[in-house]
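Note that this complex is displayed minus one protein chain, with the remaining chains in position.
Labels run A, B, C, D and E following the written order; every chain starts at residue 1.
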């Protein structure tokens, strides 16, 4: 099967890193295709970025011309767009935010999230809430590092993660979630140091997407996620706008 | 003071209708400027439309070059973007969804919403939830009419509204909310027929925006709604994309 | 329009202070009439005081013989009576507790309240809950100062407020609410020092009352807030009781 | 031990009926004293009545000069005042609303309440919520009969109760609660007809009060229910007011 | 009346201690019979123990051949089995976990639990939640002492309890609950030192059971707690299993 993994930002290097994480998690028969939006923010940090990203990711999928795919994984922790993609495509859609939370719930009674900037906490809380998996989340904590800072200095990233993880554990978390697609790969080393399971949303979403495909399940068209109605839509400003 | 009222879709006639509703509610010293996004959906009906609309409205405000304004009213019932606009502008931002709910809570113990298509119910529920005003909402019901159908046949619209309102009242609503910016103006006639207060979100948002401006209050920059970080962002596809 | 602002206690000086705050917030066409109950507690601090106050305020409105009014603002943070007044009068009724919370929700993702004595926290929490606006409240903290102590030493009051505000911000509040009608006027100075919006319930309630009147909205008679039934009621003990 | 049972209204016949119910439930060593407020409403039906009643009941207990008592039972389903009485007296206080709910939770997974007028439903819901026992309540339904109508025609009362009970059972209730002190005595006959346990709040409260006294437990003074502060309070209008 | 008090573990000494606590709380006409399961864990500390205990307690009641009884009290704080016993027997069933919480709710606005090991906190939280009384619980804290360690060194137990109680009070508890049947008897001494009411679940459950019996109330058979269906059940492995 083929899974398209959408990055929420325009940074190609990050798409590649996410694809590496996705492939590490994917089963033998699964091909992973990364999709970088051609427009949007270079990193999604805050609500404005997130809404811009949501439209750009929808546009990227809408205009995708690659090989057919069986599922979409949306890599952008706490970012918007999930429900729109469910309307748009006919295959299962799994967002890394909800995916990590679903698996975390199976591993402990309470979980927590460690993310990048504090400003992202609200979006993550809202995303977990509307996905229906916030009940067992005890805390979302920020490391103070921006998305594009994560890769710059791995030692600093790890230290900042461990410090924030401490606060999340004090709040009662028995399982941790990596709160940014750009943290993919960090789970093993911090998990060992912390002595608790650490869930990476990219890997989690790949496995959930494979699971849905294998079971022949896809998004319900009854109710919320009907197909978009046919109508006029302009996907971006008219050319020539200054 | 000046309030910019953003339409969530590209239909100019609807902006004008919304502006009429806003002006009817505005105080003597308030000027209302309508803002129609130059791109996006011609009507927002569903999640895909809503996310596309959110980016387009943000872009419209980002590139606005009109006279200075004191507040933003976002006209799009249940549509996304609210938090992003709070990051973007330095003036108070009021979304008609939350505005109607806030006033409805003051008028009865439980309220309900009558909207257009059933597919919009989920977005409205989520929008009320994250705005913190869902607790007293007992039901969101659809009329089965699309956004652009509302104006086509006022008699049909009124009848459909009254039928859906019945279901909402049976669920315990003591106050009704018009669940679409395009319903502005309907509140008086249906309110009389139903014998309950009917709140129009456009009018409600205008009054709340005026209130915040008069009190010298604007969005907090502490925590969630910090200013967007400086970074590269592309607001739409590169020109020349087919 | 005319707004009657009811004090929850019998202290005339406090009514005057509240009226000053209300007038500072009121629009040009709004007259504000203060109403001090002729009986009840000299300050409302705790549940017993609050219930006594509720009956006395209802009695004051029931026996009011001044000029006609268009709305009632109830000044008593966390005090009871709100729903009874909604039954009694035919005009909109806004309680300063809910009013402050409604506006606070528009200014940040989470808000907190700073009040007088710790013993009042429970009443405030309950009042916000039943008003339907508790969801985004992260903390209610006491300053340790009684209602009538607030005016005695403004420096002490400000310092105590700032100390309690710190705890509320640590709990995640992005917006603060003045948790006592007697704090009216404090919002500007502490807001500047704290760098977050501070909402005064008296001003908030005046603007919400003006908004409802302007929109032609008043309390629903369907369901909870029907008119009181005609029956025998004695408003206070028989004269001559020792 | 002695339990004072306060009626929430001024109707002496109803106090006597409540006292009969209380005595039927009381243990052999328990004396029951009925206390009718000297002022207030002749029946409590709605919020205005309820707040008036709360002050009058507090006043009745404050000025009580009978024999010493060991507990207070407050008979007024969904009426206010509970927390104020907890501040006022040094003995345990049990409200029949919460009492019925506490016992109902022990008898089935979900319970429901059948009360008098529909207008009382909101107060009951709020009272259960703040007492901490609303979670397992699936419905509060009205019979359409006023408080003082209950005794007028027992056959009609029973029929109306059974009809409302049907709706509550359809909502999932496995246990019913009599939602008015004036229904005391009805539990046996309707319980047999319905085949489910029916809890009378008066009896429930007497047993809970006896339990607390027997265990040497009384209201906590730490936090919410501290003793009322010494201050000037006028309990009713000055004599001579027209 | 006769109450059977079931211990959740096989330690006879603990049954005796619990029976002593139950008898201290019981009314003059109440006989208390202790019932120790013939199999199960010697102490219940964790989920595996709790489920094993639930089956063993059900088996003990199923095969009980003593004098007839009027109610069952289940002594095992946070342990499972409650709903199964409600199906099995025709008399009222009260679990000490819920019993303590019900009474605690009557004594203060918020309560907390002090239990043995931290690992038991989750079970207690879940037990309170499903019993419908978790809303006012602010914290469940562990002392770090195992169930069978409690009696070993009373001084150490008291000190550990007081330390954990401090944390619970800081979280807002106005009332404390002894979170282990083996703590019975401790309530008086720690209550005095802490200055707040301390509720022992064993005593609470005895009084609630007596109350239900006195009121002629027993478990509803409508809905959840129907009688177990007739079918083949093997209560333990076949004899001779190694």
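Convention: contacts are C-beta pairs under 8 Å (C-beta built on N, C-alpha and C of every residue); 3 or more make two chains touch, one makes a residue touch a chain.
As the structure is a prediction and not an experimental result, all values here were calculated from the model.
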What subunit E residues would touch the chain not displayed?
10, 38-43, 45-52, 54-56, 58-59, 63, 80-81, 83-88, 118-119, 121-123, 126, 129-130, 146, 223-226, 228-229, 231-241
Given the full complex, what residues of subunit A touch the hidden partner chain?
25, 27, 83, 92-94, 98, 102-103, 105-110, 129, 131-136, 169, 172, 174-175, 188, 195-197, 199-200, 203-204, 207-208, 210-212, 214-225
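As a convention for this text, only the chains that are shown with their structure count from here on.
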Repeated interface matching A-B, over half of the contact pairs identical, chosen among D-E, C-D or B-C
C-D
Residue numbers in subunit B touching two or more further chains are 83, 109, 129, 223-225
